[in-house]
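A single protein chain has been removed from this complex, and every other one stays in its place.
On to chain A.
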């Protein structure tokens, strides 16, 4: 039987770098030219299947990039297994913001968090302000995953999520993988074993 895992993923980054578009491309394979800016945080799920038939279900929290909501971000990256920090390759200032996010994650998030740095809007490379070398060098120094994506064309999007899935420690079965707050599955189920049926009721399997 194939193994299933479930992980909490949070998207961070400056306003208008394309976080929501990235998620929309990944989850629905769609793109909208004009998207209202996110006021709040959106929750979506997407499952990817790895080569060994292991499936990884991402619980994705797409957060608001606006500065005024910055104080709420810790509530979203709390308990996250992975973070995608997004910048816009046509705005060098957005990489600065991304560095700030990464510093904050390294300081305050779960130490085992997997962080990916993602340069979005690669379709606009004519207006590029952030070179691949610069970003890659920074990522290597900090031990982050790195990639460039285009939510508009779809280039690199599934790749970055897939490589996160591969890198996540896949040793914890989903039933005990950390999940947000109260949704974690309670341990220790009571009840008498009445099982005389041919089909066993299997604990810990949610297929």
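Heads up, the rule we're going with is that a residue touches a chain if its C-beta (ideal position, glycine included) is under 8 Å from a C-beta of that chain, and two chains touch if they have at least 3 such contacts; residues count from 1.
In this section, contacts and distances are computed from a predicted model.
Enquirer: Just to verify: the chain that's not displayed, which of "Protein EFR3 homolog cmp44E isoform X1", "DNase I-like protein", "Translation initiation factor eIF2B subunit gamma" or "Rab family GTPase" does UniProt list as its protein name?
Expert: The chain we cannot see is recorded in UniProt as "DNase I-like protein".
Enquirer: Check each of A:42, A:145 or A:162 against the chain that is not shown and name the one that touches it.
Expert: Candidates A:42, A:145 or A:162; residue touching the omitted chain: A:42.
Enquirer: Which residues does chain A use to touch the chain missing from this display?
Expert: Looking at chain A, the ones touching the missing chain are residues 27-28, 39-45, 59, 61, 64, 68-69, 72, 75-79, 175, 180-183, 185-186, 189-192, 194-203, 205-207.
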